[in-house]
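As you look at this complex, bear in mind that one protein chain is not there, while each of the others sits in place.
Residue numbering begins at 1 within each chain, and the chains themselves are lettered A, B and C in the order written.
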Amino acid sequence: MNKKNEFKVEFLSISQNESFARIVVSAFAAQLNPTLEQLADIKTAVSEAVTNAIIHGYENKLGYVKIHGIIDDKGITISVIDEGKGIEDIEKAKQPLYTSKPELERSGMGFTVMETFMDEVIVESHVNKGTRVTLKKYLADTSD
Amino acid sequence: MNKKNEFKVEFLSISQNESFARIVVSAFAAQLNPTLEQLADIKTAVSEAVTNAIIHGYENKLGYVKIHGIIDDKGITISVIDEGKGIEDIEKAKQPLYTSKPELERSGMGFTVMETFMDEVIVESHVNKGTRVTLKKYLADTSD
Amino acid sequence: MKFIFDKQGDTLIVHMQGELDHHSSVSFRNALEGMINKTNAKKLLLDFKGVPFMDSSGVGVIIGRYKSISQRGGQVWVTNLSPQVKKVMEVSGLFNIIKVRK
Partner (left out) sequence: MKFIFDKQGDTLIVHMQGELDHHSSVSFRNALEGMINKTNAKKLLLDFKGVPFMDSSGVGVIIGRYKSISQRGGQVWVTNLSPQVKKVMEVSGLFNIIKVRK
């Protein structure tokens, strides 16, 4: 649990910032010298969580999405936080193919991707308060 | 002054994060479709300001460096903020070749680079409170 | 994201360039659905050569087009998948409904 590096970023909930979020997290994770596949996994999971904050959390209203990243002995922990509408039934939300926005052609596979690509996914949410998705990947630091 | 996009990031004052800061700001600035030279100018100026926060602001003690980026009709504004020791004489600090740390082989050209590469550089500082360097580049948004 | 359309017989080929996420999927969906209707295509081949990254938003668009094309009794293929794109498609079960062209 020795904290080795840390960052926080916040940005507007507009879809252009999805790629911004991926680049920021990739640049931070790169300090651990991950494999290309590990880096792609982290990038993908973050993309899912940030997209959810924008579409489902803020429902395309303007708000701030926050990301908090920590590198420690065990690997990398990324939290994606919104202060949007929250999730009523987290278990249901996590089910493959479940989506509350089929009209937007959402696949309902976001949480499934996060859980497959990361080692731990923790979802905390309060209706009308917001959602925090914590994504962990175990990675040994091979840098000097 | 129509604010089009915005981000804030904060990270530990360790030298590994100098490249992280450059990547974050580049990814944000890229939304304005700058030329390669404009992007390199912004990246370089940010690198100077972040390095100064780490070396001079915190003098290699651990603290947080913050960056605030705004894109508006006029271009991009990047503020680099530390809560470190501050600058006593800003006019002197800005002079080419002036450095308070010649023993670290600093060239004293950081502010000169920032002022040459950016359209506006504003330095605000209070001794023992910290420093805020605001860097502006005028850029027309050519994206859709 | 950029896309180039190419109609060959009853097949609509789409060469894509860029990252396919929620942001880019909106215009991609509209352009693609429009082109399917306009060309009356039965077969759809999505060329991912220029796509290093896709997330589940892309999966949603592909399922949507699979539905349009199926209604005409057609079929959807994908080709030139990067490892990341392939992994997202696999995890999403997309290969149960669409085919990979080598």
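What we mean here is this: a residue touches a chain if its C-beta (ideal position, glycine included) is under 8 Å from a C-beta of that chain, and two chains touch if they have at least 3 such contacts.
Treat the numbers as computed from the prediction; the structure is a model and nothing was measured.
For the chain that is not shown, the touched chains among those present are B, taking the whole complex.
Considering the full assembly, B:Ile54 is the residue among B:Ile54, B:Ile87 or B:Val121 that touches the omitted chain.
Take subunit B: the residues that touch the chain left off the picture are 15-16, 18-19, 22, 36-37, 40-41, 43-44, 47-48, 51, 54-55, 96, 104-107, 109-110, 112-113, 116-117.
By our rule, only the chains that are shown with their structure count from here on.
Chain centroids computed from C-alpha atoms place A closest to the centre of all protein C-alpha atoms shown.
One simple way to say how far apart two chains are is to compare their mean CA positions; for subunit A and subunit B this gives 28 Å.
Look at where the CA atoms of subunit A average out and do the same for subunit C: the two points lie 25 Å apart. A straight line joining the Cα centres of subunit B and subunit C is 42 Å long.
Among all residues of subunit C, none touch two or more other chains. The multi-chain contact residues of subunit A, meaning those touching 2 or more other chains, are 16, 19.
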